[in-house]
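Input: a single structure, listed below in structure tokens.
So, chain A:
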Amino acid sequence: MALSLVAYIREFARVEWAKKFLAARTAPLVIPPYFRNYPELTGKTCTHHLFCMMACPAPGAIDVIRTPEGWQPRIHVGHCIRCGLCVEACPNGVLSSGRILESMFLDNTRLSFSFAITVDLDRCMGCGNCAVACPVNKLIDAQMSHGGRASTDDLLLKVSDGKCHVLHVEKCTGCKTCEHHCPNEAISVARLLEAVHSPEEEPWTS
Partner candidate 1 sequence: MRIEDVVCPFCGCLCDDLVVSVEGTKVLSVENGCTLATEKFTGDHRLAHPIRRTGGSWEKTTYDVAIRETAEILLDAERPLLYGWSGTFVEAQTIGVHLAELLGAVIDNTSTVCHGPSIMAIQEVGHPGCTLGQVKNRADVIVYWGANPIEAHPRHMSRYTTFADGFFVKSAFRDRKVIVVDIRETDSSEIADEFVKVTPGGDYAVLSALRMIVRGKGELVPEKVSGVTREQLFRVANICLSARFGAIFFGLGLTMSRGKYKNIRNAIELTEELNRHTKFTISPMRGHWNVYGSNEVFTWITGYPYAVDFSRGIAFYNPGETTSVDILRRKECDACLVVASDPGAHFPRACAGHLASIPTVQIDPHVNATTHLSRIQIPVAVTGIDAEGTAYRMDGVPIRTRQLFSTDYPDDVAVLGRIYSLVKEAKG
Partner candidate 2 sequence: MRVILKTRPRKKPHVPIEAEGIIPQNFLRKNDLSVYEGNRERHLEDLFFVTVEGPAVSPDQVEVILTGDTGRIKRVGEYMNAGRIIIEGDIGMHCGNFMSAGEIIVRGNADAWLGREMRGGRILCEGNAGDYCGAGYRGEKRGMRGGTVEVMGNAGDFVAEYLSGGEVIVHGDCGDLPGVEMRGGTLVIGGNCSRPCGNMTGGTCMVLGDPGELLPSFRRNGSTEAEFGGKKFRMAVFRGDVANRGKGTLLVREDLKSSRP
């Protein structure tokens, strides 16, 4: 015991060792361009299509908030799994992470999606939380978002005969706000997502 202690002290007291120890440097940590980090804002304008939320597989990892400058995606790093699907899904390139945007451009790929909303009529109380909170409804009908009165049938969701009804499923952007805010777990959104090659025009500018 005592001997080995002496051996240690002798080893570490050597000048060469001390020099090496103090002078050693590792290369600075650089994130390589192909590495996917948490998505960042590119500065492009968000149009509140909420494709990012829809594509995100991690619950609670991304939402889109209203700031004084307009809509803006917000990443919750604790939840984000850095899959990059939101970057791929965004039609306006608002987000970036690694070389995703670049490779999409080169490969001419995009994500294609559609949704199915199901309402469990036994559970639904017709409280209207989903229809009032729905961001799509909000854009269509201000009266709906200010307290649940439908002034048009162009809405995505609407309460009639005491239950929530899906009027225009094609308008759904898959953000799942309805699902998250249903107290009865009566509504759910299923997304069908696939990557497709789009040889011709850019479909998202329309």
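Note that in this section a contact is a pair of C-beta atoms (placed from the backbone, for glycine too) under 8 Å apart; a residue touches a chain by one contact, two chains touch by 3 or more; residues count from 1.
Quick note on selection: all candidates are chains of the complex that A comes from, given by their letters.
Please read these numbers as outputs of a predicted model, since none were measured by experiment.
*Asks:* Using the touch rule from the top, find which candidate among 1 or 2 meets chain A in this complex.
*Replies:* 1
*Asks:* In the complex, go through chain A and note every residue touching candidate 1.
*Replies:* Touch list, chain A to candidate 1: 63, 65-66, 124-129, 131-133, 138, 142, 145-150, 158-163, 180-181, 183-185.
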